[in-house]
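Excluded from the complex is one protein chain; the other protein chains are retained at their positions.
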Amino acid sequence: MMHFVAKRLLSLVLVVIGVIFITYAIAYVIPGDPARMVAGPNADAAKVAEIRSELGLDEPFLVQFGRYTARLLQGDFGRSIQTGRPVSQDLFERFPATIELMLAALVLSLVIGVPLGVMAAVHRNRWPDILARTVAVAGISIPSFWLALALLLLFYGKLDLVPGSGRLAIDLDPPAGITGLYLVDSLLTANWPAFKSTVQHLVLPAIVIAIMSIGTYVRLVRSSMLEVLSEPYILMARASGVPERTVVFNLALRNALIPLVTFVGLSLANVLAGAVITETIFGWPGTGSFVVQAVYSLDFPVIMGFTVIVSIGYVVVNMLVDIFYMFINPQIRASA
Amino acid sequence: MTAITDQSPRAERRRHRRVLSGDLLAGSLLLLPVVIAAYLAPLLAPYDPYAVDTGSRLLPPSAKHLFGTDELGRDLLTRVLYGTRASLSVAFGIVAIGTVFGTVVGTLSGYLGGRIDGVAMRLNDIVMAIPFMVIALALTSAMGPSLVNLTIVIGILSIPFYARMARGMALALRREPYVTAAWLMGASTPAIIRRHVIPNMLSPMLVLASMGLSGAILTSSALSFIGLGAQPPAAELGAIINSSRSYILDEWWYTLFPGLVLAVCAFGFNLIGDGVRDVLDPNIGGSA
Partner (left out) sequence: MTAALEIEGLSVSFPTRDGWVPVVREVSLCVDEGEIAGLVGESGSGKSLTAMSALGLLPAGARMQCERLRLDGESVDGRTGREMEALRGSRIALVPQEPMNSLNPTMRIGRQLELVVRSNRRVSSAQARDIAVEYLERMLITDAARVMTAHPFELSGGMRQRVLLAMAFSCNPRVLIADEPTTALDVTVQQEVLTLLRESAAATDTAVLFISHDLAVVSQLCDTVAVMRAGEIVERGETSDVIGRPMHPYTRALLASLPANSPPGSRLPIGEGGAAADSGGPA
C-alpha cells in the first residue's frame, strides 16, 4: 500500500514538472512582449529594455525556467500584469467562487443523475428508461453557452426571477468567511438574506455546468446497474427471498456505483479548472473568468500560475481517488 | 466437420452484429439532412452570406427570411447554413487529427511497450493534467484566432485521449494467439501491426470517433463563441451565437436558430455514436 502511494507521488512530481515546463515553453513562444505591456504604451525603447532585463526576460530559456521553478517552490508565482498584485493572491481570492460553483454543479448532477440512471435500469426499455435516456443524450448535446444564454433570457430577461450576474447581490455583504463558500457560510451563520441571494445567483450557472454531467451519469449508472443486476449473485439473493427493494438499492447499487467513482473523481479533479465560459457569461467572479481576461491581456504570470496550480490539483485529486478506489474494492486492497 | 474458426475480434463482432440500431437510424435521420444541407450551402442558400442589407436589419422570421435577419441585414438562414458547414468541417478535422495521430501513438506505445510506452504515457499524463480550456485559449490566441488554428489546437489536445484508448486496445491485442502465431512465423513487427493489430482496432476507434464528433463540435463552437474561431464576417455557429448576444432580449430568433442547429448536430452525433457502438461492439458499455 505504501509502496503504491510512494510510486504515485513520484509520478505526480514528474508530471507537475512536465506541466510547468510545457506551459512555460508555450508562454515563451507566444508572441507578444510582456516587458512592453508592463512598461505601458508610452514608454520608450530604453525603458522597455530596462524592464525586460529587470524581469529577467533577456536570459536564455532554461535559465528563466529554472528561476521560475525555484520561485514557485517558495510559493512565489510572480505578479499579475493586469492587477499588479501577487498572482497567488489574485488566484486564491477567486478560487472559492469557482470551487463553490463546481461543487454545486457536481452535487446537482449526482442528485439528479444517479436516481435517473437507477430508474432507467430498473424499468429497462419501458417509458421511464426511454425518457431518462433521451434526457441524458439531450443533456450531453446542448451547447452550454447557448443554454446559459437561453436560461438567462427566460429567467432573468423575461421572468426576472434571478439576477443577471455575479455571486451575491451588490448591497449585501458576503457571509463570514469560514469556508469561503457562500452557500455553506451563510447557512452556518444563519444569514438568510445572504443565503437566498447566493442560491439565486448560483442556480443557473450550476445547472448549465451540471447538465452535461447529468447525461453522463445517467448513462453510466444505467449501464452499470444493468450489468450488476444480471450477475449471478443478484439472482441468488432474489432466489433466497431478499426483497427486491433491498436487492436494488443495497446490493446492486453499491456495486454499480464503483465505476462511478472514476468519473466523480475526474469531476473533482476538474473543480479547480472551472468552467471558463459559463463563468464569463454569468459574470461569476471565479478564476475561470479571470484567466480568460489574462489570456486576452497576455498576463503570463497569471496564466502560468493558474495552469500550475490547477495541474497540481488535478494530479493530486486523481491520486487520492485511485487510493480511495483501492479502499472500496476489497479484492484490490487485499492484493496490494 | 469444423473449419478453422477465425477468432479475431473483428470476426467475432461480425458474427454477433445487430443489423440495425434504433439509435443509429434516428441519429442518421436527424443528421444526414443537416449535413447535406450544410455542404450544399452554396446551392441551397437563398442569399449571399456576406451580403449586407441595412434596410432589413433584425427582421423576425418571415416568408422572405425563414430564420430572420441579423444586425447587418444578412439572411440568417444563409448564415446558419454556411456556419453549419464551417462547424461540421472543424469537428471532422478535430476528430481526424485526434484519431489518426492518437491511434499511431497509442498503438506503438501499447504494442512496443518499454521505454517508448513510458515516455509516451508520461507525456499523455502531462497534457491531460493541463486545464484544457486555458491551454486551448492560450494556444489559439497565440497562433492567431482562425478556424484552421482552432481545428489544429483542439485536434492536438485530443490526441492523448485517443492515444490512451488505442494503447489499451493494442496491449490487449498483443496478447492474442493469432498475433503470437504471426510473430512465430517470422512476420515483422510493422507487418503485424499493419495486418493484425490496427484492423482489429478500427471498430472500437470508429465508435470513439463518432462519439468524439459531438464533443468536438461543442468545444470548437464554444471557443468560437468567445472569439477564437471564425473571424467576422465568416460564419460559424458559435460565432453567430456570440454576435446575437446583444440582441437576445428582443431578437430571440437570432440566438435560437444557430443554437438549435448546433444542438441538433451534437444530438445526432451522439445518437450515431451510440448506434455505431450498438452495431459494432455492444460490449463497450454505455446505453442499451
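Note that the chains are named A and B in the order they appear, and that numbering of residues resets to 1 at the start of each chain.
Note that in this section a contact is a pair of C-beta atoms (placed from the backbone, for glycine too) under 8 Å apart; a residue touches a chain by one contact, two chains touch by 3 or more.
Everything quoted here is computed from the prediction, not taken from an experiment.
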{"item": "Shown chains touched by the chain that is not drawn here", "value": "A"}
{"item": "Candidate in contact with the missing chain, chosen from A:Q82, A:T179, A:Q200 or A:N255", "value": "A:N255"}
{"item": "Which of A:P60, A:G75 or A:P232 contacts the chain that the document leaves out", "value": "A:P232"}
{"item": "Where the unshown chain meets chain A, residue by residue", "value": "124, 231-233, 235-244, 246, 250-251, 254-255, 258, 328-331, 334"}
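Keep in mind that, in the parts below, only the chains that are shown with their structure count from here on.
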{"item": "Chain A-chain B separation of Cα centroids, rounded to whole Å", "value": "23"}
{"item": "Chain B partner contacts - residues on chain A that touch it in the complex", "value": "11, 14-16, 18-19, 22-23, 26-27, 29-32, 133, 136-138, 140-146, 149-150, 152-153, 157, 219-220, 222-223, 227, 270, 272-273, 276-277, 280, 288, 291-292, 295-296, 303, 306-307, 310-311, 314-315"}
{"item": "Complex contact set, residues of chain B against chain A", "value": "122-123, 125-127, 129-135, 137-139, 141-142, 214, 218, 221-222, 225-226, 238, 241, 244-245, 248-249, 252, 255-256, 259, 262-263, 266-267, 269-271, 274, 285-287"}
